[in-house]
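Note that this complex is displayed minus one protein chain, with the remaining chains in position.
Right after this comes chain A.
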Amino acid sequence: MAEPLLRLDGLRKHYGGLAVTDGVSLEVLPGEIHAVIGPNGAGKTTLIHEITGIVAPDEGRVVFAGQDVTRFSLPRRVRAGLARTFQITSVVAGFTARANVALAAQARSGSSFRFFRPAASERRLNDAAMQALAEVGLADRADTPAGALSHGEKRALELAIALATEPRLLLLDEPLAGAGPEETERLIALLTRLKSAYTILLVEHDMQAVFALADRISVLVYGRVIATGTVAEIRGNPEVRAAYLGEDGA
């Protein structure tokens, strides 16, 4: 088996008496889409915070690309290649779509402590930005202020920003949250395209999307991973059905 790109090793996090992350171990293999699903209150958000460096776990390790990143801050993890998107879209509303992505490109390409040349005229950054925008189908919206984009476009923009950081792993936090049926369809098509080029850890509520996209699924319930397996295995797992999918299944 290939060396996992991301390995969570016995993560624990308590808030008072409540174990929000209760010994989570999980491996994301290079090239796969690994989905984490779980009912509300399963501890998905806290788990994401632990993976991205917003919350420090009480116990356990986060190993990314062979490196223990448990104590790394969010920016440092991103520089190591762990990009993320947010459940609630996070873009710089006053910047154009292009400038939003160019900001990520400049974080990747040389120092950002450069004081003299106008950043907007740096060809290399603009080209990298346009390439990422094209990848998510937003090339024709490059000059639109991010705040004026539709919800689905903002989602796609956030993906382009993440891509421009040249990630080794994309952590997508409910990328379909709040999207209408049409937008969902477009975003799933987009994620399907990205699937071949990127390793993705997908945390998502939408079961149809997860079953359509994921190679493997981990099911999180009350802070524990109760099952990990392929789509078929998870669908057929009686414990998962009982805990999450309901008796009649999906």
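Here is the rule we use: a residue touches a chain if its C-beta (ideal position, glycine included) is under 8 Å from a C-beta of that chain, and two chains touch if they have at least 3 such contacts; residues count from 1.
Assume contacts and distances are computed from a predicted model.
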{"item": "Omitted chain, identified by the protein name its UniProt record gives, among \"Branched-chain amino acid ABC transporter permease\", \"Phosphoribosylformylglycinamidine synthase subunit PurQ\", \"Quinol:cytochrome C oxidoreductase\" or \"RNA polymerase sigma factor\"", "value": "\"Branched-chain amino acid ABC transporter permease\""}
{"item": "Selected from A:70, A:126, A:165 or A:184 as touching the chain missing from the view", "value": "A:165"}
{"item": "Contacting the left-out chain in the complete assembly, out of A:119, A:212 or A:242", "value": "A:119"}
{"item": "Absent-chain interface as seen on chain A, which is shown", "value": "73-76, 78-79, 83-84, 86, 90-95, 99-100, 102-104, 106-108, 111-120, 122, 161-162, 164-165"}
